[in-house]
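The complex is shown incomplete by one protein chain, all other protein chains being positioned as in the whole.
By letter and in written order, the chains are A and B; residue numbering begins at 1 in each of them.
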Amino acid sequence: MRENAYSVKIDVFEGPMDLLVYLVRKNDVDITNIPIALITEQFLAYLDLLELMNIDYASEFIYMAATLAHIKSRMLLPPVPGDEDEEDPRMEIARPLMEYLRLKAAADLLEKHDMLGRDTFKGNPFHEDDAHPEDQVISIGLFELVETFRQLSENQYHDHVVDFKTNRMTVKERIIGILSLLEKKATLSFEELLCEHPGKFMMVLTFLAILEMAKMNLIEIRQHIQNGVIKVAYV
Amino acid sequence: MNDTRNIIESLIFVSKEPLSMERLISLLPEIEPAIIRKELLGLIDEYEQKQGGFHLVQVAGGFQFRTRADYKTWIRRLNQASPLRLSRAALETLTIVAYKQPVIRSDIEHIRGVDSGGVIRSLLDLKLIRVLGRKDIPGRPLIYSTTRFFLEIFGLSDIKDLPTLKEMESLEKKQALQKDPAPAHDEKNLT
Partner (left out) sequence: MNDTRNIIESLIFVSKEPLSMERLISLLPEIEPAIIRKELLGLIDEYEQKQGGFHLVQVAGGFQFRTRADYKTWIRRLNQASPLRLSRAALETLTIVAYKQPVIRSDIEHIRGVDSGGVIRSLLDLKLIRVLGRKDIPGRPLIYSTTRFFLEIFGLSDIKDLPTLKEMESLEKKQALQKDPAPAHDEKNLT
């Protein structure tokens, strides 16, 4: 902990385990022989301090405080006669603490590795066949799938907003569109028209437009007997 | 100085573009330009002497390591068969098929907003998706679904095992970790 005469720094611990590690180290005690009363007291004092300073802390801290208090109370009970093998109640906290310390040490070690992009770099080889930068290639896993789906779903949502508020085509506009198509080509298949603009909304719109145009006698709808193709033609 | 040569070598090796003499000189203000020039020429010479798999060449106003033309036949092989890697378009399309199946082409195109015929075909070729049948709507479009091979690739026993959007949301970013992809000039403040 860094302190100087003019400012007091409150260490912020990410979780109760971090705080415990700090306390154990500060008091220079053996993990397998934690002075539980002292550590509990300091743990609670820290939480009080946070409260005093209006700093929110997670429920995990409260849970740990309860665990510590429980261990403390069990330490006060006399050992059950005939059950001398009973485990030291402090092991409940010592064991996970040891595991946590081991992992912290492993993390320290991992960080000391020569990291690619930080300590060591790979080359940027050039060769002629490197000619497809537009095909951004992705190696994929399950997360890439769900992440892509999430992005697509988000875009989809925005599309709808645009569709309905500003960009919504009307039946009338669709009729005009179909008429201009028929001007270029006298007959069109139903499928061609429906597929011109994919999407449920546009298909419904096209369908409504065709019905409306038939009603107005602008077009004739015919079905081929043999192949079943429905065609739309200018009257 | 051998170290100067190594520094130059490592810089050219890492640079995305050919590294020009001016750039080298400006990157290494503590070294005499004349020495940089000398060591760079020495380095080029070294690679020419060695006649290895690649060499140091002067191109487009700079210096770059390039493979020697003698080995292009083999290099071409490398670029051909690479493991399953998909373009962004293919990944998007595959994702839609996976999550929305059974699905028809127009649904895919509606979600992606672009023509997807080519991508569907390549996914069919890769046997990641298959034709399930035809939908009973006008035009009788083909219906697509993912394949058993798709499950194998992703180590899934069932399509229902795909991670859900809900699950991803539950991994919400509560804390701002892996903070700012900070620009390099900030580095000092962070360490």
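The rule is simple: a residue touches a chain if its C-beta (ideal position, glycine included) is under 8 Å from a C-beta of that chain, and two chains touch if they have at least 3 such contacts.
Here the structure is a predicted model, which is why all the values come from computation and not from measurement.
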For subunit B, residues in touch with the removed chain = 5-11, 13-16, 27-28, 51-54, 65, 67-68, 70-71, 74-75, 77-78, 155-157, 161, 163, 167-168, 170-175, 177-179, 181-184, 190
Where the missing chain touches subunit A, by residue = 14-18, 28, 58, 60, 64, 96, 99-107, 109-111, 113-123, 125, 127, 141-143, 146-147
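Please note the rule applied: only the chains that are shown with their structure count from here on.
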So, in whole Å, the Cα centroid of subunit A is separated from that of subunit B by 22
